[in-house]
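The other protein chains are all here in position, but one chain of the complex has been omitted.
The first chain written gets the first letter, and so on, giving A, B and C; residue counts start at 1 in each chain.
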Amino acid sequence: MRGMSLIVKTVTRLVAEFITIFGIYIVLFGHLTPGGGFTGGVILSCGFILLTLAFGKDFSLHVLSKRAAGTWDSIGALAFLIVALVGYRVGSFFFNLWAEPATFKLASAGTIPISNIAIGVKVGAALFGGFMALAVFRRGARGGYEEDE
Amino acid sequence: MEFSILPLLVAIPLGAAFILPLFHRVKRSAKIADFVSIFSAGMLFVLTLSLFEDAREILWVGRWSPKSVVGISLYVDGLSRLLLLIINTVSLAVVLYSVQYMVRYTSRILYFSLFMLMVAGMNGVVITGDMFNLFVFLEIASIASYALVAFGCESEELEASFKYLILGSIASTFVLFGIGMLYNQTGFLNMAQLSEHFQTAGVSRLAVMAGCFFIVGFGLKGAMVPFHAWLPDAHPSAPAPISAMLSGVLIKALGIYALARLFLNVYPVSSAFGTIMMLLGAVSMLIGVLMAVGQWDFKRLLAYHSISQMGYVVLALGVGMGVLSRGGSTVVAGLALFGGLFHLFNHSAFKSLLFLSSGSIEYATGTRQLKEMGGLRKRMPVTGVCCRIASLSIAGIPPFNGFWSKWIIIIAAFLAGHPWLGALGVLVAFLTLVSFVKVQRYALDGELPERYRNVREVPAAMGLGMIILALICVAAGVLLLTPPLKSLIMEPARDALLKTSEYARLVLGG
Amino acid sequence: MPRELLPYFLAMVLLVIGLYAIVGKKNVVKIIIGVIIMEYAVNLFLVLIGYRSGGRAPIVTKTLNEDPQRLREFMQTAVDPLPQALILTSIVIGLATLILMIAIAIRVYEKYGTFDVSKIRKLRG
Partner (left out) sequence: MFDTLPHIYALICLMIIGSVIAVETRDLLSTVISIGAVGFLLSLVYLMLGAPDLAITQVVVEIIVLVTLIRLTVTRDDTTVDEHRDVFALGSGLVFGGFLLSASLYCLQDAVGFGRPLMSVSQGYLNNALEMTGAANVVMAVLLDFRAYDTLGEATVIFAAILGAYVVLRRIGRKHDARDVPHS
């Protein structure tokens, strides 16, 4: 993929930042407004996919390499698992520490925003990596996930 | 502050699966993958054994219990414990085997990561007490298995995986539809609350329809005969350790366990569902074995036998349900259920062992065709002995475990007043014997072909995995039928199904 | 059929269409489309189950929280949040299945050179 015309690139440059900011907003305010970690993560990966479609795969792989995408995928999942295991402090799985009646602030609702961020990172990275694996794959070319050894 | 180990059964394999891809491009990644997966499989095995101390254990995740707001419950009774034992024992043996076998494939890290996800999914299905949670973990195990079937990336494997994936997603949709119907009818998702609701309010027509959707969905996952089309393609195409996991454990945890739990514990026992299960079981037994007799591909033959042997288990469950719903003797019902569960255990041991030995033969000779093999007993003594033990077990030769479980099921069918089903059981057992005599004759005995003169026994790690399972095959027949282990493992499992309506009381009361 | 049960029936119709596409069509893309339609059908069914007349989204705003009277009214009229959580999970699972399905389909096309499933059969029956 070599990228598209100048008009598309210019518009993309303008829009991509807004998409990213919107995605981050959706992740962070998931416990107060519609949205949440998963939705925000998908929006973030949509931003990356738009970049890929407009500028070609080399550009977006420069921003976030496939290996880094895999790493963030794992880190997000591990972070969520750790949130789950924090519940062991009170002898349970998934206990919402620091829960308090709603204050409608960003830092409220205990572990929920943390879980949202973890899921957002995880889903964004995972979908971007999956999309790149699908996009890069060509007949007869070396592609897909790199083989080890 | 009590410390429950139930979440660890899911958290350990999940943690292993999440950590492994971080090491993808690291030097010595293969060693790390081996270490992490053997360590977590061993931990799971030990945890499972430690579960046998207590009578039952229940955990409300996040402390959301019926006292405040109902959340998801994790509940382990005798039946879950039996399934956990099966899953974690077989997965330990298979991990040991994979360490050497997977040298032939690339991307070891991804393999072990997906393997751990599959184990986590099955453990999750077995310990959960919530319908939707069961669905989610069923999906984890299924998706990991779709990818593992295609692990070799050859055209046949991709084709089999695609077929499996399509039928698997139909199954998931039906299960989810059924869950939606139950939620519409009752407003509950927790199995115990559903059971309580059905006991007081009765089963409506929509709930019966949901039951039919569950039979289609879990029947597809468990490969019962009208829904079996994917299994003979998917199981042979996977790498041998994965075939062993799929045939030995996956179809039981996702299919049979879910059906047994639903129709004996959640729904009030009904003769209609019992009859359906009995018919499905009988048809699966017969069709599976008839398809198997004519096969010359070793792994495909084993796959068809899986359908047939699972038919025995479903038949036994159906017979038990029939007796219970008529208010008949609990001794007969208990005998049928005991036979079914015992066969479930035995099948996981000998079928995994058979798939592992077929993998060893393929590893050493490069072929799966029975006609091309011959005389391998002399060149591969360990594989030969293990394969022979497993074949004797599945064929139902007296001292081995397969004989006892089939025997119990057939007796129970006669006692329950289904002599034709008993006779069918005998016939299928005979055909199974014929089929495995063929395997023995062509693969292990006879003339050693010239090109296999230099075939050597497989490495020790693979042998170890097989020997563990072979010992279980030999020992289970005697040990599980005599008091200490019988009253520890088998009887609680049977009682969990036999005392159908106790389930709700035990979960909600404790 | 009572009028208030018609939406459920329409969701079942959608399920049957998806099932027909999977079973009756020979093209890989059509089969994948069938799976997607079935997922839509089940999500539609779940959201219909959770709807409560009045249909307020189950999200509390700050102004609503300050007025106990309106908050109580909200709790009696907001739609059922549980099926929505289930649908969110189900959408994610559908997306995950779809990505894996498309990856496999691309590989199958590469190996066989066709989308016609009647020509994709190296495995015997």
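We adopt the following convention: a contact is a pair of C-beta atoms (placed from the backbone, for glycine too) under 8 Å apart; a residue touches a chain by one contact, two chains touch by 3 or more.
The shown structure was predicted, so the numbers you read here are calculated from the model rather than taken from an experiment.
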List the displayed chains that the omitted chain touches in the full complex.
A, B, C
For the full complex, which residue in B:I5, B:L47 or B:M209 touches the chain that was left out?
B:M209
Can you list, in ascending order, the chain C residues touching the missing chain?
1-21, 23-27, 29-30, 32-34, 36-37, 40, 43-44, 47-53, 55-62, 65, 75, 78-82, 84-85, 87-89, 91-93, 95-100, 102-107, 109, 115-116
For chain B, which positions touch the chain that isn't shown here?
14, 17-18, 21, 61-62, 64, 68-72, 103-107, 110-111, 113-114, 117, 120-121, 124, 132-133, 136-137, 139-140, 143-144, 146-148, 150-154, 157-158, 161, 181, 184-190, 193, 204-209, 212, 363-366, 454-456, 459
Touch rule applied to chain A and the missing chain gives residues 26, 30-39, 42-43, 45-46, 49, 53, 70, 73-74, 76-77, 80-81, 84, 93-94, 96, 99-104, 108-112, 115-116, 119, 122-123, 126-127, 129-131, 133-135, 137, 142-145, 147
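By our rule, only the chains that are shown with their structure count from here on.
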Considering only which chains touch which, label the overall pattern as line, ring, star, complete or other.
complete
Between A-B and A-C, which chain pair is linked by more C-beta pairs in contact?
A-B
Go ahead and note the Å separation of the Cα centroids belonging to chain B and chain C.
29
Inter-chain centre distance, chain A versus chain B - centres from mean C-alpha coordinates, in Å
35
Euclidean distance of C-alpha centroids - chain A vs chain C, Å
23
Chain C contact footprint on chain A (complex, rising order)
33-34, 36, 38, 102, 104, 123, 127, 130, 133-134, 137, 139
Hey, which residues of chain B end up touching chain A in the complex?
1-4, 6-7, 11, 14-15, 18-19, 21-22, 24-25, 29-30, 59-63, 74, 106-110
The answer for chain B against chain C in the complex is residues 132, 136, 139, 143, 146-147, 150, 153-156, 158-162, 165-166, 169-170, 172-173, 176-177, 179-180, 183-184, 189, 232-233, 237
